[in-house]
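A single protein chain has been omitted; all remaining protein chains appear in their positions.
After this line comes subunit A, so read on.
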Amino acid sequence: MSETTSSTAAKATGKKKAASGPLGWILDGRAFFALIAIIVVFSILSPNYFTVSNFLIMGSQVAIFGLLAVGMLLVILSGGIDLSVGSTLALCGVFAGWLLQGVELEALGVILYLPVWAVVVCTLGMGALVGLINGLLVAHFKVPAFVATLGTLYVARGVALLMTNGLTFNRLQGDPALGNTGWEWLGFNRLWGVPFSIYVLVAVALAVHFLLTRTPFGRWLYSTGGNPNAAQLSGVPVRAVYIWVYVLSGLCAAVAGIVLSSQLTSAGPTAGNTYELTAIAAVVVGGASLMGGRGTVGGTLLGALVIVFLGAGLIIIGVSSYWQTVFTGAVIVLAVMLNSIEYGTRGRRI
């Protein structure tokens, strides 16, 4: 029996080797070539595409989706899924807005205005908390990741709506008298012409890339996603890995929430609706396997760029946003098809 399995595995790799001509090369770099193709095509179709202002707009979108996607990548590498990131983004934005508006402590009869750095820390804590709940549900209570995070998707969104009564916190600029100004700094400032939010994404992506490639945790994660049984029997703390990926995903969603509310100087409870799907799409287009164990930060960033650049291009050349949805869907399905060609049937083994 095991002889058969090993021989099919060998066959699968044999196939992969056979594809490593120019075709295999294109297959390997497919997200990159797709991105180049998108930029070239839309630059030809519209003079407004290859412009600084358009790249600034697309860049700010990439920052949000990229942050969510990098967190999502960690969860997907573990073999799970995190549907709650869009809601977590909204909850964190609203939570930050609520803190910036001043927290009234009735018992003390004072209104507490936290400095911006403290608001950032508390907001990150909120994101991590949502992630921790996801992680505990998945790792300890054995709730399937899809269901657990679907639950937190609703709960986080509901809490965000409750906190604001459905309204949006505007005017996050703060008050110099209260010493809590500067929230919009992240969203509006640029360094060498590049918005700060892009630097935030790059920093987070580098950190996660480093985590995946250079630390024991990275090894634990790839092995847990590839085969949790083997990882556990090799002494990998599989449960801790499951919990941490959701916590990190929650943290990434919190950062995205901070960036978005800073870009808008407002925080609404309906922000980030369906962003989790875009994030999943970016990870998949970036070549990660939804079965876990395969995927890279670089690929995921390319995936995020492909999706944002494609969507923006379609808007610029005047294609209806309905068509945009159709195109995005087609790209995702195509990406998954190419992934399964690359990974063969081996990725589907239980």
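Just so we're on the same page, a contact is a pair of C-beta atoms (placed from the backbone, for glycine too) under 8 Å apart; a residue touches a chain by one contact, two chains touch by 3 or more; residues count from 1.
In the analysis below, contacts and distances are computed from a predicted model.
Student: Determine which name in "Sugar ABC transporter ATP-binding protein", "ATP synthase subunit b", "Inner-membrane translocator" or "Pyrroloquinoline quinone biosynthesis protein PqqD" the UniProt entry assigns to the undisplayed chain of the complex.
Tutor: "Sugar ABC transporter ATP-binding protein"
Student: With respect to the chain omitted from the figure, which of A:168, A:232, A:270 or A:296 is a touching residue?
Tutor: Answer from the full complex: A:232 touches the omitted chain.
Student: Have a look at A:42, A:183 or A:222 and name the one touching the chain we're not showing.
Tutor: A:222
Student: Even though one chain is hidden, which residues of subunit A still touch it in the full complex?
Tutor: 1-7, 9-10, 12-13, 16, 214-216, 218-220, 222-223, 225-227, 229-237, 289, 292-294, 346-347, 349
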